[in-house]
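Sharing a structure, written as structure tokens. Questions coming.
Note that one protein chain is taken out, while the other chains of the complex remain in position.
Read from first to last, the chains carry the letters A, B and C; within each, the first residue is number 1.
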């Protein structure tokens, strides 16, 4: 039974051994030699160092292509032409499924045909040496970004390969990313990743870990995102992670977004042990984008403006081509520059918006309620509590494809565009909190002269891609 | 001696007669027949009607090409693909100089070569019929936008040609647009334009007039822009103008921009006669743009966001190609859509920003001081007061190329990016007001560890095109 | 008589929002929707089509691997003697593709209709009505569905 306890060194070793046959490149992984290798990297490539010492929001894009040379080219472009402060390497979907053979096929195909039919960089296939070559050839600190439920081998190879930041977590890379993976298993798998991170940290290599805050990216109520981020942070801290970046995806309402980022930081600092350095990351709108680059630039700009007001430590940018598919490197760099322009024009203005404190208090209250229920459902054990919470629906994620989540929660926007909860299922929120959500949504329903329904939710899902924030009624199916 | 009195009908007629020989197309102008023609236009082409009955900010681009067919194509594109609510026709620079022969040359050249070497639509050369064809073939209400100090013939032809809105004014189309035109003369010339507008209005054709608020577009302190707009409004009202749109150009500081737009509306309503309907127009950043479309999109988006907070009646949009030259129609439409996305995502959020009231009060107090000095310098006559105020520097515009202005005022941004006044010259602002400006600028100078100098002003002029709001010190000449 | 359609996201793709909306819209339009959810294999599509005696199969793919994931799909259907309209929709290629080329590629693979990611649910409904000969009276559509999302 998985419990929130630190893996022993022998367990860690045993698991690492058991993974060595999964793909040939695993053989080359050598912990001590890797620690030494990390020691050779200059300060400006130490991810945690750069992130934790920044004095304004750092920008990071998403980007991953199958071939090494192309990945270097892409990241160099994003650094030089986009002005990225932190670099990513997005992993392909086959690797995320641990289908390294399929990933190899895609990589070989890409090498032969010159066409990229993989949607990311298959880091395991490139192996330790490939990763190190990448780390050395790119100009900045670099993170593994993926969506892999079982990322143990990926972590082994990429950590040995010189990466010093790793996205994901047992909940955030299960619930939004898979259908039938057991949550208990992913928690175990991430205990390995976090323990490995902890071990590197103990040996002086401060690897940064970043739970994936946006979850399904689609109208996720801030309290849910924050509660899950903190839970993942707690699980990671148990394994010895000291550099933790909690994330949150823009919902598009300024007040709610600023309030949520503040609540995220506040609860992160409160719930996590003192020796964990908590930073925050803000993801520009993660839901459906407008099918039009001009409008997409507007969405990205609103993200930049929000970041200027909320001052997270890091911003993950989107590109104007988000709707269509993986962006060209030029479009990706453009998204960075548009975001930068907004931040740099606004950040010195010191803008104070009304109502943020109130919204923040409401978010914190709800997130606390969810967090407390996790702790109590597990009788003090966060791992067990997480499992019970998802089983019962006390914790739930809207639009979750995973069978591990009830998927009973439905969000909708209120009359000011703040994301509220329409259907709670068994969510651990008391009647008073529920009543507040209902009141807000009833006000909207009244404005629109219709009842709250799935149609309203669907309208909200489409709203930003249709050019607005709130899905006001339009013609069509009901 | 020009006085702020209504032109008599006989004077109006005499002047109109005297202009008939300036260019052959003037012969075709027939007031009564034109009134009838306007009567035939449908409601959705009545500019004042559409603008004054709107319930959210309407968008209008700038656009003008020499040939009629191309202008129709351009405007139709901006309507259909850009979602413009109001259409423009920007006039070429030769027409602005009353050099109709040169404009004709450019037009002929464009017709022959298919290349547009004129920077706008030569409406006088197209004549009454050409204008009417344009008005009929485009899908929306349409305005003449230009920069012509002596726009009498342009007004005669375009009003007869079915246009129902006309930008400009005696100060705003002199001071920023010319070197050696006498201000007294331009006031007289605009009395004609305004009286003609008044006459149409009396005959049931409500022509909208719009003083050019942004002036030189370069760090113009809000109080100066507002005072000049109100003065032009007063002069226009004397001649019988009833539909008046006062303008203001974005400075890029959210609080100051929202405050300025509110002050503009408040003072406009206070100073102008009750039977004049005052609307407001917000111009997206009119100074130097970034030489990069991605960053330019950020600037445009900040304009859209500001408009959502301030809710002017109309927004004049920019395109991402502003830096380089007259934009393609696609880029122009993109600027509209980016702006729209921001407005539509933000407008229902009901955002309240702190400190706007205070800034508004400061702007109003300064603008009032300038306005009162105009009235008192003219012993109650606004026309005479305007002349004296510019002669003495009591009213002045930064970066004015015109010899009619002292050009002694120099603006700079304070530590929050609000535009303050560094050099006052003889500006009619009392010591207390000046002291407030100085305190703000001293604080910035202290932050930067340098004295206030022209270099600081130059840095501010470049700042937005360099990617930020405030021109913090950089290397180079001092 | 309501037509039965099989709906799912193929391969290891987890993008669920599109099929959630499609499910609701198709159900509201009177179809019996068998929603297999995300990360559905070719075999699961084929089995479901047989088991439910389906009238059409609707495949969704967003993450860019549609081509690999659909290789051999129509052979499989054929070898199970399933001859029914197959639709595919979403972001069907990796990157900024030329849509016409992508569409043709999937048509060549055997799909009856190919939809891009700008597709409104109504377009799928209209196409199904046409391809499955749903008459106007049948199209009336049932009541709005309950508020629960099926995954």
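FYI, contacts are C-beta pairs under 8 Å (C-beta built on N, C-alpha and C of every residue); 3 or more make two chains touch, one makes a residue touch a chain.
Note that the coordinates shown come from a computational prediction; the quantities given were computed from them, not determined experimentally.
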Touch partners, limited to displayed chains, of the chain removed from view: B
Residue of B:37, B:177, B:282 or B:309 in touch with the missing chain, whole complex considered: B:177
Omitted-chain contact residue, chosen from B:88, B:106, B:211 or B:385: B:106
Identified contact with the non-displayed chain, of B:365, B:388 or B:455: B:455
Contact with the hidden chain (one of B:94, B:159 or B:212): B:94
Residues in chain B touching the chain absent from view: 93-94, 96-97, 99, 102, 106, 116-119, 147, 176-180, 216, 218, 287-288, 291, 321, 323-328, 331, 398-403, 407-408, 410, 422-423, 453-455, 457-458, 461-462, 476-478
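One rule holds in what follows: only the chains that are shown with their structure count from here on.
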Farthest chain relative to chain A (centres taken as mean CA coordinates): B
Distance between the centres, which are taken as Cα means, of chain C and chain A, whole angstrom: 29
Chain B and chain C: spacing of chain centres that average the CA atoms, whole Å: 54
Separation of chain A from chain B, taking each centre as the mean of its C-alpha atoms, in whole Å: 46
